[in-house]
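What follows is one structure encoded as structure tokens, with my remarks underneath.
A single protein chain has been omitted from the complex, and every remaining protein chain is retained in its original position.
We just call them A and B in the order they show up, numbering each chain from 1.
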Amino acid sequence: MNVHPILATLRRHKTAAGLIALEIALSCAIVSNAVFLIGDRLDRIRQPSGLAEAELVHFQLVGITRVEDPEAQAAEDIAALRAVPGVRSVATVNQIPFGNSSWYSSLNLEPEQQNPTMQVTTYVGSEDLLETMGLSLVSGRDFVPEEYVEFQQAQSDPEVVIPAVIVSRAVADRLFPGENPLGRSVYVWGAAPQRIVGVVEHLAKPNDIGGPSSEHTSVLMPVSAPVQYGINYLVRVDAGRRDGVLEEGVAALEAVNPSRIVLEDRTRTFEAFRDDYFQDDRAMAWLLVGVCVALLVVTALGIVGLASFWVQQRTRQIGIRRALGATRGQIIGYFQTENFLIATIGIAAGMVLAYAINGALMGRYELPRLPWYYLPLGAVVLWTLGQLSVLGPALRAAAVPPAVATRSV
Amino acid sequence: MLGYYLDLALRSLRRNKALTALMVVAIALGIGASMTTLTVFYVLSGDPVPGKSDRLFFVQMDPQDMNGYTPGVEPPEQVTRLDAETLLRDGRGVRQALMAGGSVAIEPDREDLRPFYLRARYTSKDLFEMFDVPLRYGSAWGDAEDGDRARVAVISAALNDRLFDGADSTGGSIRLNQTTFRIVGVLDEWRPAPRFYDLTGTQYGEVEEVFLPFSTSRELSMSFSGNMSCWERYQGDQTESGAPCTWMQYWVELASPADAADYRAYLVNYYEQQSAAGRFERPTNVRLRDLMTWLEFKQVVPSDVRLQTWLAFAFLLVCLINTVGLLLAKFLRRSGEIGVRRALGASRRDILVQFLVEATVVGLAGGVLGLGLAWLGLWAVRQQPASYADLASLDPVMLATTFGLALAAGVLAGLLPAWRACRITPAIQLKSQ
Partner (left out) sequence: MLHMQDVSKVYRTELVETHALRHFDIAVDEGEFVAVTGPSGSGKTTFLNIAGLLEDFTDGSYRLDGVEVRSLDDAARSRLRNEKVGFIFQGFNLIPDLNLFDNVDVPLRYRRMPAAERRRRIETALERVGLASRMKHYPSELSGGQQQRAAIARALAGEPRLLLADEPTGNLDSQMARDVMELLEALNAQGSTIVMVTHDLELAARAQRNIYIIDGQVSDLDLAEAAARPLVAAREA
């Protein structure tokens, strides 16, 4: 196809062609960023917690009356929960991933450090916690019973030493990149250091404090969970028994002490917590999908509308071309090439714009740079969209009979 | 004359029904999307205490030790109990209140209700008057109750409905944490957005269900619920007055915005005294922000909502460009008619107005349809789990904005095409192409 006459014609319709190119540019820029954002959200929604998610349920209770010996009551609760059929292990815990309520602590490498090395979230709980969560140890070991400290003591007695800590791989990589973290000392709790005894693959945080750059910066400490005011139990069960255990578990706990309130919105399967936690992200991803579709549809309709106009406007000219020997295919080719040229200009401008928008988003949302392969991808999508949109009008143009040329106005 | 143009516009729009529909739908989609997100944005960024937010100030001061200090660092969001109580005692504002969130167990005096947990706010008495809190029944408690650690409570309308079926319950009692409290007041509907006075939790959630004197809550060791930040270990209850922990909010109402400088000077003076006494270690670091400045600083409007608003307006822009292109094609196709009209005595202005009217009709039709879409969109937002979901609805201001936006969209979309149309020279011979 000879491009020259098409360019000459376009030059005479600069404004209209420019508007379509601008529309394509904006669509290209917005859609590529939106798709990128959707990917980012999906990654977030799919991030591993490190836990055996399909096998976990969570109970939370708060007392109405003051209990004389909360530790003893907790032991009774655990025994009662263990007796529920399908329960494999039970642990008290202070917080769970995606559970929102959280403990944070600063982590130092030196005893009297002026500025903390990093902020970490601290998981504590009873001796079976690691096993119950189903965390996978990359190296090292679980805590041994001698290492455990009572929460009350750890909180109030400055002489108490918490000897060990298990860190997530994210923490280990940040503190000791390329080195073996086992046996190294860190200061998380108290004046005495903790030695790293184990590293777990993943351990997600309860919430997003600290932003995406501090994902999975979690540690586990051999400290019992507090039991005075409220108490949380994490229970690992056979996957099929989750609902049953929730129901029977509540009954078992009420049997231990009826004057407590089971917090319904926090007594659920782990998956329910996860679903809730990422609901906004899911909604945002769907919204972005909707915007992309709407944008592409509007752009396509714009191309159809304008191309139809041009076909109508040039009916006589098309007739003359046909009379001079142009085939239908050549007429279709003419309009498709024209659309291809406009789309190309739009796409080129759109890519520049896409990077500009991405730059603005990077600052605001801690997003990475738009990967390069979005560019050819976006280009192909918009070229295809343009070609499909212009096909209808082009076919109509091809149907113009050559006799139009001889007809008077 | 406008009637004539309107008539011409409708004729022309009727002639190309598919094209007209396309333009109207494109504008409607753009306006629907932008009005949905703009309404959410508007609702979330509103003034929660209209009329006096410029006289309400949020107090911050930095009581931490030198660990982790960097010059210019923002003081903690909350204050220590000791500082809050001292400032309250000084009472340098017209009104002031210290407050913190909590949770209490309630044992309803009804057979059909099991015990449940309530979100509570422990506060000194000025909160109600200071924030213009509407009361349906009764009144807030007074200085005496604060001083006596009285067992009094103000409950929310929702709780009053639940426990007393909406009847006037003042003078009645409720059992909280196994202690009997006398109800002195019942709130009317109060849904400040955001829940500005404590932004550490759910920022657009509903207000607490029960308000108790702070002094009472401490005497009864009622449990605290919220963010607490301690800079060193403390042996004992971290909610005690001397604990090195920030966990309370302190608000002050001044007689006029101009008094802020005096109050700030007072805070600086207080800080320096504390430093001199050795309690504070850092260089003087206090903040006093009025309500709206504080909300802006905290960027309370969720970033997703901002992003959605930008996205919707970008979408509207694309829809507008689409319409500009189609109108341009449409108008220029009528260059024959324009030439004749010009020859018959239409001035450029006449042509400009004629075509602007046509574009505006498209814009307004799009606006009306867009309003429907926005209404649908907001309905969809209300189905979302977000804490602000129930706030999303159109009010007269947004209704007017929608029509303004539709009108502007129409005129804007029509401006370039109509301008080009009116530059067409009057012609005696119509060119066929």
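Observations, loosely collected:
Here is the rule we go by: a residue touches a chain if its C-beta (ideal position, glycine included) is under 8 Å from a C-beta of that chain, and two chains touch if they have at least 3 such contacts.
Computed from a predicted model, the values in this text were never measured in an experiment.
Touch, as defined at the top, links the missing chain to these shown chains in the whole complex: B. One of B:Ala21, B:Val73, B:Leu113 or B:Ala343 touches the chain omitted from the figure, and that residue is B:Ala343. Interface residues of subunit B with the unshown chain, by the touch rule above, are 1, 4, 11-12, 15, 336-337, 339-350, 425-430.
Simple rule for what comes next: only the chains that are shown with their structure count from here on.
Residues of subunit A touching subunit B in their complex: 15-16, 19-20, 22-23, 26-27, 30, 34, 37, 62-65, 106, 113-116, 155-158, 190, 229-230, 259, 261, 263, 276, 279-280, 283-284, 287-288, 291, 294-295, 298-299, 301-302, 305-306, 308-310, 312-314, 316-317, 361, 364-365, 409. Those residues of subunit B that touch subunit A in the complex are listed here as 19, 22, 26, 29, 33, 66-70, 103, 105, 107, 114-117, 177-178, 223, 233, 235-236, 303-304, 307-308, 311-312, 314-315, 317-319, 321-322, 324-326, 328-330, 332-333, 384-386, 416, 420, 432-433.
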